[in-house]
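In what follows, a structure is listed as C-alpha coordinates, so that the remarks can point back to it.
Missing here: one protein chain of the complex. Every other protein chain is in place.
After this line comes chain A, so read on.
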Amino acid sequence: MIKTENLSKIFRTEEVETKALNNVNLHVKEGEFVAIMGPSGCGKSTLLNIIGLLDNPSEGAYMFNGKEVGKYKEGSRTQERKGNIGFVFQSFNLIDELTVFENVELPLIYLKIKASERKRLVNEVLERMNIGHRTKHFPQQLSGGQQQRVAIARAVVANPKLILADEPTGNLDSKNGMEVMDLLTELNRQGTTIVMVTHSDRDANYAHRIVNLFDGKIVTESRKDPALV
(Lines give C-alpha, C1' and ligand atoms only; values in the text may rest on other atoms or scores of the structure.)
Protein backbone atom coordinates (compact mmCIF):
# COMPACT_ATOMS: atom_id res chain seq x y z
CA MET A 1 0.00 0.00 0.00
CA ILE A 2 2.79 2.41 0.95
CA LYS A 3 6.14 2.28 -0.66
CA THR A 4 8.81 4.97 -0.44
CA GLU A 5 12.09 4.94 -2.29
CA ASN A 6 14.95 7.14 -1.16
CA LEU A 7 12.50 9.61 0.23
CA SER A 8 14.08 12.88 1.42
CA LYS A 9 12.64 16.09 2.80
CA ILE A 10 14.64 19.24 3.18
CA PHE A 11 13.44 22.32 5.02
CA ARG A 12 15.05 25.54 4.05
CA THR A 13 15.11 28.79 5.91
CA GLU A 14 17.22 31.75 4.87
CA GLU A 15 20.36 30.48 6.46
CA VAL A 16 19.86 26.87 7.41
CA GLU A 17 18.99 23.76 5.50
CA THR A 18 17.62 20.90 7.55
CA LYS A 19 17.37 17.44 6.19
CA ALA A 20 14.33 16.11 8.00
CA LEU A 21 14.22 12.87 6.03
CA ASN A 22 17.21 11.26 4.44
CA ASN A 23 16.73 8.45 1.90
CA VAL A 24 13.91 6.73 3.70
CA ASN A 25 12.77 3.43 2.22
CA LEU A 26 9.61 2.23 3.87
CA HIS A 27 7.16 -0.39 2.78
CA VAL A 28 3.80 -0.88 4.44
CA LYS A 29 1.47 -3.62 3.28
CA GLU A 30 -2.26 -3.46 3.42
CA GLY A 31 -3.59 -4.53 6.81
CA GLU A 32 -0.33 -3.83 8.60
CA PHE A 33 0.00 -1.90 11.87
CA VAL A 34 3.28 -0.02 11.88
CA ALA A 35 4.68 2.13 14.66
CA ILE A 36 7.29 4.77 13.93
CA MET A 37 9.51 5.69 16.85
CA GLY A 38 12.45 7.92 17.51
CA PRO A 39 13.58 10.97 19.47
CA SER A 40 12.13 14.44 18.96
CA GLY A 41 13.04 16.02 15.70
CA CYS A 42 14.07 12.79 13.99
CA GLY A 43 11.52 13.27 11.20
CA LYS A 44 8.69 11.02 12.40
CA SER A 45 5.94 13.55 11.85
CA THR A 46 7.43 14.71 8.56
CA LEU A 47 7.34 11.17 7.30
CA LEU A 48 3.77 10.77 8.48
CA ASN A 49 2.73 13.96 6.72
CA ILE A 50 4.23 12.81 3.46
CA ILE A 51 2.61 9.40 3.79
CA GLY A 52 -0.66 11.19 4.53
CA LEU A 53 -0.34 13.30 1.38
CA LEU A 54 -0.26 16.50 3.39
CA ASP A 55 3.18 17.31 2.13
CA ASN A 56 5.44 16.46 -0.78
CA PRO A 57 8.89 14.91 -0.50
CA SER A 58 11.84 16.95 -1.75
CA GLU A 59 13.41 13.94 -3.40
CA GLY A 60 12.62 10.31 -3.93
CA ALA A 61 9.48 8.48 -4.90
CA TYR A 62 6.32 7.71 -2.99
CA MET A 63 3.90 5.06 -4.24
CA PHE A 64 0.49 5.09 -2.66
CA ASN A 65 -1.94 2.34 -3.68
CA GLY A 66 0.31 1.61 -6.62
CA LYS A 67 0.34 5.24 -7.85
CA GLU A 68 3.32 7.53 -7.83
CA VAL A 69 1.99 10.50 -5.78
CA GLY A 70 5.24 12.14 -4.70
CA LYS A 71 4.91 14.96 -7.20
CA TYR A 72 1.17 15.46 -6.95
CA LYS A 73 -0.09 19.03 -6.72
CA GLU A 74 -2.17 20.07 -3.76
CA GLY A 75 -5.52 19.52 -5.52
CA SER A 76 -4.67 15.99 -6.63
CA ARG A 77 -3.32 15.15 -3.20
CA THR A 78 -6.61 16.28 -1.67
CA GLN A 79 -8.55 14.12 -4.10
CA GLU A 80 -6.35 11.12 -3.38
CA ARG A 81 -6.57 11.66 0.37
CA LYS A 82 -10.33 12.00 0.51
CA GLY A 83 -11.94 8.83 1.77
CA ASN A 84 -8.65 6.92 1.67
CA ILE A 85 -6.75 8.28 4.63
CA GLY A 86 -7.93 9.16 8.12
CA PHE A 87 -5.89 11.18 10.59
CA VAL A 88 -5.67 11.05 14.37
CA PHE A 89 -3.61 13.71 16.17
CA GLN A 90 -2.09 14.05 19.58
CA SER A 91 -4.02 17.29 20.17
CA PHE A 92 -7.24 15.79 18.71
CA ASN A 93 -7.67 18.76 16.36
CA LEU A 94 -11.40 19.05 16.70
CA ILE A 95 -13.09 22.26 15.63
CA ASP A 96 -14.33 24.01 18.75
CA GLU A 97 -17.24 25.71 17.06
CA LEU A 98 -18.70 22.45 15.75
CA THR A 99 -20.54 19.78 17.73
CA VAL A 100 -19.31 16.22 18.01
CA PHE A 101 -21.69 15.19 15.24
CA GLU A 102 -20.60 18.01 12.94
CA ASN A 103 -16.93 17.30 13.55
CA VAL A 104 -17.33 13.70 12.61
CA GLU A 105 -19.49 14.61 9.63
CA LEU A 106 -16.77 16.78 8.01
CA PRO A 107 -15.01 14.19 5.78
CA LEU A 108 -18.39 12.96 4.51
CA ILE A 109 -19.39 16.50 3.52
CA TYR A 110 -16.23 16.88 1.50
CA LEU A 111 -16.92 13.48 -0.10
CA LYS A 112 -20.28 14.97 -1.12
CA ILE A 113 -22.31 12.24 0.59
CA LYS A 114 -26.01 12.94 1.05
CA ALA A 115 -27.24 14.27 4.38
CA SER A 116 -29.38 11.26 5.27
CA GLU A 117 -26.53 8.88 4.51
CA ARG A 118 -24.16 11.11 6.49
CA LYS A 119 -26.45 10.98 9.47
CA ARG A 120 -26.56 7.21 9.39
CA LEU A 121 -22.81 6.81 9.01
CA VAL A 122 -21.95 9.34 11.72
CA ASN A 123 -24.36 7.88 14.24
CA GLU A 124 -23.11 4.42 13.47
CA VAL A 125 -19.47 5.28 14.00
CA LEU A 126 -20.21 7.29 17.14
CA GLU A 127 -22.05 4.31 18.57
CA ARG A 128 -19.11 2.15 17.68
CA MET A 129 -16.78 4.54 19.49
CA ASN A 130 -19.11 4.48 22.44
CA ILE A 131 -19.90 8.20 22.46
CA GLY A 132 -23.29 8.07 20.77
CA HIS A 133 -24.80 9.90 23.72
CA ARG A 134 -22.58 12.95 23.20
CA THR A 135 -23.41 13.88 19.61
CA LYS A 136 -24.72 17.35 20.44
CA HIS A 137 -21.89 18.32 22.74
CA PHE A 138 -19.03 20.60 21.85
CA PRO A 139 -15.46 19.30 22.07
CA GLN A 140 -14.64 21.41 25.12
CA GLN A 141 -17.43 19.74 27.04
CA LEU A 142 -15.76 16.34 26.66
CA SER A 143 -12.86 14.68 28.47
CA GLY A 144 -9.58 14.14 26.63
CA GLY A 145 -10.32 10.44 26.06
CA GLN A 146 -13.74 11.23 24.70
CA GLN A 147 -12.30 13.90 22.42
CA GLN A 148 -9.77 11.48 21.02
CA ARG A 149 -12.53 8.94 20.41
CA VAL A 150 -14.42 11.61 18.46
CA ALA A 151 -11.26 12.28 16.49
CA ILE A 152 -10.90 8.57 15.74
CA ALA A 153 -14.56 8.42 14.78
CA ARG A 154 -13.92 11.27 12.36
CA ALA A 155 -10.86 9.47 10.98
CA VAL A 156 -12.75 6.27 10.28
CA VAL A 157 -16.22 7.55 9.35
CA ALA A 158 -15.46 7.54 5.65
CA ASN A 159 -14.10 4.00 6.01
CA PRO A 160 -10.53 4.74 4.84
CA LYS A 161 -8.05 2.02 4.14
CA LEU A 162 -5.30 3.86 5.98
CA ILE A 163 -5.24 5.58 9.35
CA LEU A 164 -2.34 7.79 10.29
CA ALA A 165 -2.01 8.49 13.98
CA ASP A 166 0.44 11.05 15.32
CA GLU A 167 1.04 10.26 18.98
CA PRO A 168 -2.63 9.50 19.56
CA THR A 169 -2.20 8.93 23.29
CA GLY A 170 0.24 11.76 23.96
CA ASN A 171 -2.34 13.96 25.64
CA LEU A 172 -4.18 11.19 27.49
CA ASP A 173 -3.81 9.47 30.82
CA SER A 174 -2.90 5.79 30.73
CA LYS A 175 -6.45 4.48 31.09
CA ASN A 176 -7.79 6.59 28.26
CA GLY A 177 -4.63 5.89 26.28
CA MET A 178 -5.19 2.18 26.52
CA GLU A 179 -8.76 2.54 25.41
CA VAL A 180 -7.64 4.49 22.33
CA MET A 181 -5.02 1.86 21.52
CA ASP A 182 -7.62 -0.89 21.87
CA LEU A 183 -9.81 0.98 19.43
CA LEU A 184 -7.01 1.30 16.89
CA THR A 185 -6.14 -2.37 17.28
CA GLU A 186 -9.75 -3.29 16.74
CA LEU A 187 -9.85 -1.20 13.55
CA ASN A 188 -6.67 -2.84 12.35
CA ARG A 189 -8.17 -6.24 13.01
CA GLN A 190 -11.10 -5.26 10.80
CA GLY A 191 -8.68 -4.59 7.99
CA THR A 192 -7.59 -0.94 8.27
CA THR A 193 -3.92 -0.26 7.76
CA ILE A 194 -2.47 1.85 10.56
CA VAL A 195 0.71 3.86 10.69
CA MET A 196 1.34 5.40 14.08
CA VAL A 197 4.00 7.77 15.35
CA THR A 198 4.67 7.33 19.05
CA HIS A 199 7.12 7.92 21.85
CA SER A 200 5.60 5.26 24.01
CA ASP A 201 7.04 1.74 24.00
CA ARG A 202 3.81 0.43 25.40
CA ASP A 203 1.81 1.86 22.50
CA ALA A 204 4.39 0.66 20.02
CA ASN A 205 3.89 -2.83 21.30
CA TYR A 206 0.42 -2.85 19.85
CA ALA A 207 1.96 -2.66 16.35
CA HIS A 208 3.16 -5.52 14.15
CA ARG A 209 6.31 -3.70 13.28
CA ILE A 210 8.35 -0.91 14.81
CA VAL A 211 10.41 1.41 12.63
CA ASN A 212 13.06 3.44 14.43
CA LEU A 213 14.01 6.76 12.94
CA PHE A 214 17.10 8.75 13.83
CA ASP A 215 18.22 11.97 12.11
CA GLY A 216 15.87 11.33 9.24
CA LYS A 217 17.04 7.79 8.58
CA ILE A 218 15.54 4.42 9.41
CA VAL A 219 18.02 2.86 11.76
CA THR A 220 16.32 -0.33 12.89
CA GLU A 221 13.21 -2.21 12.12
CA SER A 222 11.87 -4.83 14.47
CA ARG A 223 9.08 -7.18 13.70
CA LYS A 224 6.91 -8.61 16.39
CA ASP A 225 6.44 -12.31 16.60
CA PRO A 226 3.48 -13.01 14.30
CA ALA A 227 2.24 -15.48 16.83
CA LEU A 228 1.48 -12.66 19.21
CA VAL A 229 -0.71 -10.82 16.74
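Some notes on this structure:
Methods note: contacts are C-beta pairs under 8 Å (C-beta built on N, C-alpha and C of every residue); 3 or more make two chains touch, one makes a residue touch a chain; residues count from 1.
Definition applied: contacts and distances are computed from a predicted model.
Taking the options "Signal recognition particle receptor subunit beta", "Phosphonate metabolism protein PhnH", "Histidine kinase" or "ABC transporter permease" in turn, only "ABC transporter permease" matches the UniProt protein name of the chain that is not displayed. Only one of the listed residues, A:3, A:19 or A:82, touches the absent chain: A:82. Touching the chain that is not shown, out of A:4, A:22, A:49 or A:99: A:49 (per the contact rule at the top). Check A:26, A:42, A:69 or A:94 against the missing chain and you find that the one touching it is A:94.
Within the entire complex, the positions of chain A that touch the omitted partner chain are 45, 49, 52, 54-55, 74-75, 78, 81-83, 87, 89-91, 93-95, 97, 106-107, 110-111, 140, 154, 158.
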